[in-house]
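Written below as structure tokens is the structure these notes are about.
The other protein chains are all here in position, but one chain of the complex has been omitted.
After this line comes subunit A, so read on.
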Amino acid sequence: MDFSDIFAEFDQSKRASRHDNSQESHNDLVLLQQAWSNERLSPEILEYEHDLLERILGKLKQKIEFVELNSMEIQSSHNDIKITLMIIESEIERVSFLIRSYLRTRLSKIDKYTMFIMNSEDSVMKLSEEETIYMDSHLRSLTKLYNNLFLKHFDESLQKLDETGGGASMIDEPDLQKPVFIQVVETIEDPIRFGDDENDLVRLEKGIAAEVSELWWSKSESSVNLFNEELDSAFVIEGRGAIGGRLGGEGFRNELIPILDVSSFESNGAGVDVGVGDGLLLYSSDGFKRLVIEKGFCFLLFTSSSGLAAEI
């Protein structure tokens, strides 16, 4: 994923001076991936990454220009440039995809939760200028469409689009109870409380990947602050409904995430055996043994009545 490194390699004369630059690009790329996966897997809209997007778009422009400039002279220049161009182009495609997917995920959330976002100042603050314009304009067109087609025939009391009474709210809200998986990037020294219970404390250590149930997103004050403050320290890696559903049941409600060290698992042919070894943290009591770990990768195991099932 690191195209600056490759770039630096063919451009040997400038290699030394490029080193810092390349490191920075690499970081930005990692940040973009994080921003993208956070946005994709969070139920609510997150803050727009202004500076990051600006930097990345600037670099993308440079690379596109580089390709355009060099592909014109492709016949005259030596052959090496061809492969370099292809590598850079692949990378342009990949980065473009990340940005595209990031932006469109945000737009789809904006379309879905327009009323909710409009009614909450905090949410509006998270949008970029273009997104705010888009949202306002889209809502205006939609309201006009509804009015022209039928709403204008009704009494005023029946024309509202943001009623919440009568047992069915017209405002779609993001599901903050949705379970998400997180990976801890930096150790947080102070244990964090997930529930209302005093015992629901967990210390998030670097490298640990964990599944956090509803409480992470829930509106209880401590958790919301936690998420906002610690977003840089932990990021969402996966959100999976099926497993979340199983864990979200009565038994798991106020329990902590079972975390197992990767050293404690052995493969025994047909299935995977989850051994209880050193460094084990197991909080669940409902028969779930879960194992997650290793930097960048996440194995997820859970016991089922028929034996152990493994899911990657």
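Here is the rule we go by: contacts are C-beta pairs under 8 Å (C-beta built on N, C-alpha and C of every residue); 3 or more make two chains touch, one makes a residue touch a chain; residues count from 1.
Simple rule for what comes next: contacts and distances are computed from a predicted model.
What name does the UniProt record list for the absent chain among "Exosome complex component RRP40", "Elongin-C", "DNA replication complex GINS protein PSF1" or "Cullin family profile domain-containing protein"?
In UniProt, the chain excluded from the picture bears the name "DNA replication complex GINS protein PSF1".
May I ask you to list the residues on subunit A that touch the chain which is not drawn?
Contact residues on subunit A toward the absent chain are 57, 60-61, 64, 68, 71-72, 74, 86, 89-90, 93-94, 96-97, 99-101, 103-104, 107, 111, 130-131, 133-134, 137-138, 140-142, 144-146, 148-151, 153-155, 158, 161, 166, 168, 170.
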